[in-house]
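Here the structure comes first, spelled out in structure tokens, and everything after it is commentary.
Removed from the display is one protein chain of the complex; every other protein chain stays in position.
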Amino acid sequence: MTTTPEVIAAPARRRLTIRGRRWRPDRAGAPIVLALVVIGGSLVFGDSFASAQNFGNIALDSSYLLLIAIGMTFVIISGGIDLSVGSLLALAGVLTAYGARWGSVAAIVLPLLVCAAFGLVNGLLIARARIAPFIVTLAALLFARGLAFAVADEGNTVYIIPADLTLTRLGQARWLGLHAPVWLALLAFGVGVLVLNRTRFGQAVFAVGDNQEAAELMGLPVARVRLLVYVASAVLAGIAGVLVAAQTQSGLPTIGEGRELEAIAAVVIGGTLLSGGAGSLSGTLAGVLLLKVIQNLINQVGTLTAYYQQVVSGIFLIVVVLIQSRLARRRLR
Amino acid sequence: MTTPAIDVRSVSKQFAGVRALDGVSLELNSGEVHALVGENGAGKSTLIKLITGVYRPDAGEVRYLGEPVAFARPRDAQAAGISTIYQEVNLVPLRSVASNLFLGREPTNRLGLIDYRRMHRAARETLSRYGISVDVRRPLGELGLGVQQMIAVARALSTEARVVIMDEPTSSLEPREVDLLAGVVDTLRRERVAVLYVTHKLDEVFRFCERVTVLRDGRRAHTGPVAGTTRLRLVATMLGRDIDDVREHGATTFTDEHRSVAGEPTLRAVGLSRRPYLDDVTVDVHAGEVVGLAGLLGSGRTETAKAMFGADPVDSGSVSVDGRTRRRWSPAAAIRNGVGMIPEDRKAEGVIAELSVRDNIVLAALPRLTTAGFLSDRRQADLVDTFVKRLRIKVASTDQKVRELSGGNQQKVLLARMLCLHPKVLILDEPTRGVDVGAKAEIQSLIDELAEQGLGVVLISSELEEVVEGADRVLVLRDGAVVATLRGDDVSEERVMRAIAVASDEAAAEPSTTDAPAPEDPHA
Partner (left out) sequence: MLDTLRRRRNRADVLRFLQVGGVYVATALILAFNLLFTPNFATLANLRLQLVQVAPVAIVAIGMALVIATEGIDLSVGSTMAISAALLPLYIGYGVWPAIAVALLAGVAVGAVNGSLVAFAGMQPIIATLGVLVAGRGLALVFANGRLTELFDPTLDSLGNDSVLGVPISVLLVLAVAVIAGVVVRRAAFGRQLLAVGGNRAAASLAGLPVKRTLVAVYVVSGVLAAAAGVLSTARQGASDPSFVGLLIELSAITAVVVGGTPLSGGRVRILGTLTGALLMQLITATVIQQNLPDSTARMIQAAIIVAAVYVQRGRSRA
């Protein structure tokens, strides 16, 4: 028998390993900055920042964004984008309040079903009719917002959720000091991590965003994957909307404006490539927290108005993405 | 007679008025390695895509194991047992090697979650059977093209396939890896798998295959046992020319003489280096000379061309035209100094599909056609008409969108774009790829004509005979470095292939870490 000649590829450079798992310096950007900012903030502002109360507020604020950002992460990794989540949040909130008259179950099921339907339509138009995700979800943004206003009688009616409903009590509950939305967001995060990293579906999401034609040729169910991520994104936005409604005990069609852009920012800051194919939920978590902590810190300063907060947020987003892309470019070379 | 594994019956396929296949039939039997050959644009890729479900035939049918099939998508063909290894590595570069091997079939534990430890172990085992030893957790894109191609082979064969289609499988493989592939093909034959081996390297036809089918211009020109034909006869059939004519004049329309040109070079690219693609490459081009760059896919030919044209930055090295070195080199600067380039991938980097033929041709000449920011319609029209005539570009009108043209005519549009600038040096990267036989001959004659008129040409082609017959001098590249320069009578296919092989044998004698280029900069 002839000896098979060996083909050996150059051994990998020694990388940083933490507990045996690879640690990518560029992806670790957001957690590092987050740590620095939190430490810095605690030093500068002391108790007004670094208190359990304040951290609790930040956590609550972040939970809604995290829910939306989890869905957005899946969508962006698959190579798409979802602009409709802010409007879906509002629509879900209005439907929750609207459905509260029939009890807690209806109040939860109605908005989630409707959001799932939106996600399905989005997914079908994108995956089967092959229309650009930007356009489809832009249209969904308009449609959902219109629908929210229509249900709320053009904003003239504000449906109130009674305080004694199970939904309200659950939504406003606190366990171990953390609000219910925080727990739910963490649960969604855990499930999301599992699905993204440990299931075939998750691997397919990465592959589709990486090289869709190759994924098709490799036999992956590309259309189905692309469709499902939009359903997931819409449902998660719906859950966030239900939670907001439960917390505020009302359904306002005007909320959620700009949340999709915030979610995109969080995802990108967290290291997920906008072009698709690479990313992580832990990065998104760091991105969400970073955005919210920065907002909180700016408030701490007090003398700066909310307007400066916006300026800083905008500049911050740009700077982080610039650093992100610089690091990623170094790595690919 | 046993039923063929694949029975293609008189299929036809048309794209936007271009007839890619016209009544083609082919029989592929189990345990047989069947070669499919033909020039660029002859219809080989289309035929494969018809069999694997990427396209549906306009007429005719495909039978698999005796039953007519019409796969809706590639996934269905794969599930049915038809596995394809494509010429481009159709894998996902950001994912790990192990992921790529198992995508869609990852091993799971009892909970339905992916078991990475098992997957990595299985990946290592599979690859070791192919003699590949690599960290399976690395992103695929960090490895060399040859290894990637072997991994694609490993993936394609990891399913229980009854039919394996290999499309130009050795285009990025080193000679050592080609031997590996030979072993794989042997195994497949023994296991009674039907293999369709598509290639334009005729040596491989005689080395691996029992039967051969020749396609030309979308039709079947010949089919029969390999033993009953010769290389020369195959070439003649592929080109549709008389066998004596081919014997005498060669396979291309290049004239046979190899000029040797003296004097100062018009273009000097010295010491071009760019980790990890280029390693100290020096290329001289004289007026009237055709310099060929030969080498495997991934050897640095396109990178050299782009560096010479200023399209890619270099870590070190310089380019000078007519003796004057340019400080800041870019495509715009190159064009201003009389250097033009036709890129390798005309779809991605060459033609602007939505614009008209006219707009595409004048694109690079815009600065010369503008007064006060506005374009002169008349000067545009004159220029375009001159070159459409000269290059015999077949268009209904110059307002036609360029994507409606055939591959050959699109290539001519790109040529016109550069020629209307009256360049001194023209870099041509795969000028006849995806071009039908007729246009190919025209382009080859044109190159000869231009060289005769004093244009310096750099010719890159993965068809060895094109480089060998067209170039006066050939530089052989390997792993981004020039390993041999051939002149005059030394310019022959055997010499080129030997130069590639010798270099790799030498490298094999050394420790292997110098083999694949280190993909990361240790100074990062």
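As written, the chain order gives the labels A and B, with residue 1 at the start of each chain.
To be clear about the criterion, a contact is a pair of C-beta atoms (placed from the backbone, for glycine too) under 8 Å apart; a residue touches a chain by one contact, two chains touch by 3 or more.
All figures in this text were calculated on a predicted structure; none of them were measured in a lab.
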item	value
Of B:198, B:311, B:446 or B:484, the residue in touch with the unshown chain	B:311
Contacting the left-out chain in the complete assembly, out of A:85, A:115, A:188 or A:268	A:268
Touching residue (missing chain; options A:127, A:140 or A:243)	A:140
Residue in contact with the excluded chain [from A:162, A:190 or A:314]	A:314
Where the missing chain touches chain A, by residue	81, 125, 129-132, 134-136, 138-143, 145-150, 153-154, 261, 264-265, 268, 274-275, 305, 307-315, 317-318, 321-322, 325
Where the unshown chain meets chain B, residue by residue	58-59, 309, 311, 330-332, 334-336, 341, 343, 348-355, 359, 363-364, 366-367, 369-370, 373-375, 417
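Methods note: only the chains that are shown with their structure count from here on.
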item	value
Cα-centroid distance, chain A relative to chain B, in whole angstrom	42
Contacting residues of chain B [partner chain A, same complex]	54, 73-75, 78-79, 84, 86, 90-95, 99, 103-104, 106, 108, 112-114, 130-135, 137-138, 141, 143-144, 146-147, 150, 155, 176-177, 179-180, 183, 275, 508, 512-513, 515-522, 524
Contact footprint of chain B on chain A as seen in their complex	2, 4-13, 22, 194, 197-200, 203-204, 206-207, 210-211, 213-221, 277-278, 330-333
